[in-house]
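Apart from one protein chain that is not included, each protein chain of the complex appears where it belongs.
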Amino acid sequence: MPWSLQEVSKHNNVQSCWVIIKNQVYDVTEFLQEHPGGSAIILKYAGRDATSVYEPIHPSDALDKNLSPSQHLGPVDADASRYLAQEESLKRKTKDEIRVEQAMKKRPLLNRIISLADIEEVAKQVLPHKAMSYYSSAADDKISFKENARAFSRFFFKARVMRPVSRCDPSTTILGFKTALPIFVCGAALAKLGHPLGEINITRGCASSQIIQMVSSNASLSYAEIAAASSPSQTLFFQLYKHKDDAIALKRIQEVEQLGYKAIFLTVDAIVPGNRETDIKSPWFLDDQENGTKVYNDGEGAADTNSGLGTAGALIVNDDRDMTWEKTIPWLRSVTKLPIVIKGIQRVEDAVLACEAGVDGILISNHGGRQLEFSFPPLETLYRLRTQHPEVFNKMEVYIDGGIRRGTDVVKAACLGAKAVGLGRPFLYAQSAYGETGVRKLISILEREIVTAMQLMGAAKIADLTPDMVERVDWNPATRAKL
Amino acid sequence: MPWSLQEVSKHNNVQSCWVIIKNQVYDVTEFLQEHPGGSAIILKYAGRDATSVYEPIHPSDALDKNLSPSQHLGPVDADASRYLAQEESLKRKTKDEIRVEQAMKKRPLLNRIISLADIEEVAKQVLPHKAMSYYSSAADDKISFKENARAFSRFFFKARVMRPVSRCDPSTTILGFKTALPIFVCGAALAKLGHPLGEINITRGCASSQIIQMVSSNASLSYAEIAAASSPSQTLFFQLYKHKDDAIALKRIQEVEQLGYKAIFLTVDAIVPGNRETDIKSPWFLDDQENGTKVYNDGEGAADTNSGLGTAGALIVNDDRDMTWEKTIPWLRSVTKLPIVIKGIQRVEDAVLACEAGVDGILISNHGGRQLEFSFPPLETLYRLRTQHPEVFNKMEVYIDGGIRRGTDVVKAACLGAKAVGLGRPFLYAQSAYGETGVRKLISILEREIVTAMQLMGAAKIADLTPDMVERVDWNPATRAKL
Amino acid sequence: MPWSLQEVSKHNNVQSCWVIIKNQVYDVTEFLQEHPGGSAIILKYAGRDATSVYEPIHPSDALDKNLSPSQHLGPVDADASRYLAQEESLKRKTKDEIRVEQAMKKRPLLNRIISLADIEEVAKQVLPHKAMSYYSSAADDKISFKENARAFSRFFFKARVMRPVSRCDPSTTILGFKTALPIFVCGAALAKLGHPLGEINITRGCASSQIIQMVSSNASLSYAEIAAASSPSQTLFFQLYKHKDDAIALKRIQEVEQLGYKAIFLTVDAIVPGNRETDIKSPWFLDDQENGTKVYNDGEGAADTNSGLGTAGALIVNDDRDMTWEKTIPWLRSVTKLPIVIKGIQRVEDAVLACEAGVDGILISNHGGRQLEFSFPPLETLYRLRTQHPEVFNKMEVYIDGGIRRGTDVVKAACLGAKAVGLGRPFLYAQSAYGETGVRKLISILEREIVTAMQLMGAAKIADLTPDMVERVDWNPATRAKL
Partner (left out) sequence: MPWSLQEVSKHNNVQSCWVIIKNQVYDVTEFLQEHPGGSAIILKYAGRDATSVYEPIHPSDALDKNLSPSQHLGPVDADASRYLAQEESLKRKTKDEIRVEQAMKKRPLLNRIISLADIEEVAKQVLPHKAMSYYSSAADDKISFKENARAFSRFFFKARVMRPVSRCDPSTTILGFKTALPIFVCGAALAKLGHPLGEINITRGCASSQIIQMVSSNASLSYAEIAAASSPSQTLFFQLYKHKDDAIALKRIQEVEQLGYKAIFLTVDAIVPGNRETDIKSPWFLDDQENGTKVYNDGEGAADTNSGLGTAGALIVNDDRDMTWEKTIPWLRSVTKLPIVIKGIQRVEDAVLACEAGVDGILISNHGGRQLEFSFPPLETLYRLRTQHPEVFNKMEVYIDGGIRRGTDVVKAACLGAKAVGLGRPFLYAQSAYGETGVRKLISILEREIVTAMQLMGAAKIADLTPDMVERVDWNPATRAKL
């Protein structure tokens, strides 16, 4: 029973709401209330094809996971299929799409890219406005975002000389898994917004470079697709956004465990959406750009419809906001044998609590400055933890993320006791700008920078990097140009 | 005996000075010497209609309060009334008025306003130059104004994770009165300069949002008008500028007490006018803009007529400059049963004195940086008070104002012991830009930002916000773009 | 025997060098080697009229003091006199002169001037390039110049409230002499560069405002002319640049003592010229502007003629560079009964030495940042002296200068123990822009700012200003826009 467009078009309201995704018809009437992004966005496409807005931000298994089999009504008919294809091909490109197309043709040769800043510069040019807004946005006035990076400027090296470093090995392990460098990919989500292949670019780029990828619960590809793209010896971790319903959370954990993911990073710094203004304002910018005009306020009494929460908000609307040390960690231990890491520790006291709770590691993080504005910079928290509770580093592994853009940043964190550091946005920028090759390029740049810094500091292996090799300065140093 | 314009026009000098306000004739000859704004401005309109300059800065009962009944001479005659109306309708608009009209048509839709900075941006566009100058001006080089806000950038959060926050309640009380958020409207004056409805916009906006308004002695509406606009359950406080004549001050206190105001905030940080240069220079700017030319100095001996003190100066010319702890507080206690709060404490030692004087609360304030340049930032004074005299917080309530523009600012002050914080300029900007709706919008933005920050810090209620949750950093952090 | 131009023109070389100044002929052959500004500049005008370059920087008695009577050869003849007058009247104006003339016509009305920054802004417009370069220049990269002012931004007020201040008296004494404000004019030299009346503008402006003027050894008017312009009750101090020849120095001291100057400020921070690059470069700028072309380097071997030392250098070429505590102070005491103040103390240890040497006061100064780059900011030195050696303030008077531009600056210094503060450049700018009226304006602005600050701090008299009222902050505060 393939469906005609005419038939589908009748189901265009809250009583009966059908949508077409990749020539398949779905009845989403019941799902309207459960959709994390709200019902309004679905109703806008009720009775119509929604593929173009659905695809870049949903993994392929999203509908199957959320609908019952009977709600998948089957394919459209041949006429409909032809018509939709033709519509797609005739669709006028938006100004933003045209800009992106032209920018893609002007990308510099990859061998002229020599720093992460160079990659970010290209990404800024080639990314769709919506993607750039989602990737680059941070909370409020971006102060935590900036301070995450600026913190690194306050730690200077006290290099040792006259030590043998001709053979310098930057490899180490994370939770026992080998890594070529003390870095990992930190659960950056919605990679398809920036590149049609999405997270797979990162997976493939990491495989050849022997870097571990932590996959976000909010990846735009399914966990299975990502696992399938990985090489046999490759390590994947899973970043868990715990659903408030334990049963749903459990299902998610079991899925990734079976897919071969090797650790659970429980996210605790993003239980409600942060106030990411660039992301929230992005659709208005695009509307105004496309229409060439602005709609103005027609009077003071004008209704104030709720402003959106941006792309980010929808992703975590069902997350568990009542996790506790007493309840959540034991439950997690009881349902999985995988190592557990708490992602989002923001102060020394909670690091100690995590240690007492017996987890395998903590990731000191403020979510890249995207959540709580004025959350303490992770490097500063690491420094305080190292100074005040050095014993913690012997009992569990400690990582940080946020603001890392140079090999020297990685080396500083390693000196202060971080087993490894996570990078998020740089990987999104790299895969958006140059796909899988960009990811490999990024890793090779960091490798060169890390090895150079180690050799110039007199360190031939990661274990040679010690706290005495950095000093926190008491003045306000120069920072990278963009900060 | 309605008056002809011809008759009124004869009384155009210091010996006999009549003015017309809203078609009523007043004999202000005796009042000339008492006018807080000086006699010159009245004499400029002697024998003429003065409505357009009088109205935006005087409450409706200003004349009745200051003149004897016999000095109200009665209405103009019908011819005069017609003539004045025609004059008004024919009056050429100034360049500034034209600018404002056009800007009002280009205001963004209210649902695209997502921060207090957005509101301020609109206000900057739509406010008359005089109003913007009065609202935005601050002392000297605006350093205290900027430092008030910059102080918040030095306090970072040390958030707790793994605490239940799905139900988060930001409500609290001020002097026992319920408030939806730990904020209140801080006696911003001359609201009519920015919007024809004036302070009533704020009153109505607060009613529906359950926020307390502190009404300034210098409101551009009468205290009765504002009280009348309030809802039955709504709380109003009164910001007292104490007249140097105790009897006049007493009359003012009794009036607001009878009108149902619930507390007296005695202002001690503005006994003489601050040096607000933008405000002082505003009339010259408007003159030059209107006339298209500047008048230049025609020789070194040219008389140096006294420069004005700006709009602000006139408002407090009769204030009591000899208040003391020994005399003023006991007197105030003796004349009212209302709770007493000292507004304008600027150092720890005076906070302790206030506590010893037995007042119900203090508002640490430097008047938004509008008075003493280089006065200590209120947040820093609060921090020192919290550290050096924690016992004070148990004996009286402590508030701060100055520089608060984000929910995180409110949360920081609450962590350090402030029962609530006052906002002034933001409410003036909101009501100027969007009237009552703007005020509601402002409150809803702060509510969202406060609740988000609390949840991300692991706080489910105001009492969960504790001093250990903020750390004063020893570096110079990034600040909001405009600072 | 009036001289013809033809006769004078023969004496145009180092063997016989005559010049004409205001129609008088002088034989300066012997003086060539003694001229502080070097012989080259005189030889440029040998045998010719030199009035236009001589007059703005020399007091009227400069020639009589330096030449023997026989070297004053008498007047030019009538033809010469006519010819020189005609030449002067026909002289094409330079581009800089034309610019200044036009700028003078566009000066704002004086009653629109409300801050010292406003005055400086006008001065910048109307001053000849040479004068502005001399007045504004400072050592090297102007860092001490900037830091002098920035230091004030680090001291915040901790104001007292609830203190009676309706009657506020900012007057005090300096060395026992009454002053309306705790300020004095700090020996700013070469006032004629900026205004034809020169230092007399300042003298007259101070007379009516009851402010003390310290007159520089390098004034462009004679000490007698300045004394003659003062009112009977007016106080003048003398800033002594001690000549290396004690006899010449003594003559200078005796002259001012007889003229009624009331104190000697011995300058010890300018024994060699500072490196003032703007001043040094000024003649090149003017040459290039006038000629419309630059002369370029014609080869690497081109002779490197000595670069000048600017206007400043010549003034102090004969100063005593070998003064000592042991020798100089006793000598000075032995030759004058006037109070002695050491101007140019730059560290606490030297303040203590001065105290032990029994002088009447010290002026902590780094010469407005014009001499030793990176010399400690005077306010910081005062703060250290106050903290480390409070007893010094009981034994002698302490003043500071450098960077003072606001009433709050004056009040801060007074809080920290300064009996008064000196201002230099602001007075030069004021007299250049508006003559004597400008000087009065400057003083009235400072009076208003000082009184306002005192009242807002709860101080009714200078003695109420105490060290606890300022706090040195540990962050980097905002500074005035130009810093």
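Labels for the chains are A, B and C, by order of writing; each one numbers its residues from 1.
Convention: contacts are C-beta pairs under 8 Å (C-beta built on N, C-alpha and C of every residue); 3 or more make two chains touch, one makes a residue touch a chain.
Remember, predicted model here, so these are calculated numbers, not experimental data.
A.B. asks: Given that one chain is not shown, what are the shown chains it touches?
C.D. replies: Taken over the complete structure, the missing chain's partners among displayed chains are A, C.
A.B. asks: For a quick check of understanding: of C:108, C:128, C:170 or C:344, which residue touches the chain that isn't displayed?
C.D. replies: Of the candidates C:108, C:128, C:170 or C:344, C:344 is in touch with the missing chain.
A.B. asks: In the full complex, which residues of chain A touch the absent chain?
C.D. replies: So the residues of chain A touching the missing chain come out as 105-115, 153, 155-166, 406, 408, 412, 434-438, 440-441, 448-449, 452-453, 455-457, 471, 473-481.
A.B. asks: Under the stated touch rule, tell me which residues of chain C contact the chain that is not displayed.
C.D. replies: 140-141, 143, 146-147, 150, 154, 244, 268-269, 271-275, 277, 280-281, 284, 294-297, 300-302, 304-307, 321-325, 328, 342, 344-350, 353, 366, 371-377, 380, 474, 476, 483
The criterion applied here is as follows: only the chains that are shown with their structure count from here on.
A.B. asks: In graph terms, with chains as vertices and touches as edges, which category applies: line, ring, star, complete, or other?
C.D. replies: Chain contacts: open path, no cycle.
A.B. asks: Quote the value, from 0 to 180 degrees and to the nearest 5, of the angle by which the CA atoms of chain B must be rotated to coincide with those of chain C.
C.D. replies: The two chains, chain B and chain C, differ by a rotation of 90 degrees.
A.B. asks: Distance between chain A and chain C based on Cα centroids, please, to the nearest Å.
C.D. replies: Centres of chain A and chain C (C-alpha means) sit 63 Å apart.
A.B. asks: Among the residues of chain A, which ones contact at least 2 other chains?
C.D. replies: Residue numbers touching two or more other chains: 476.
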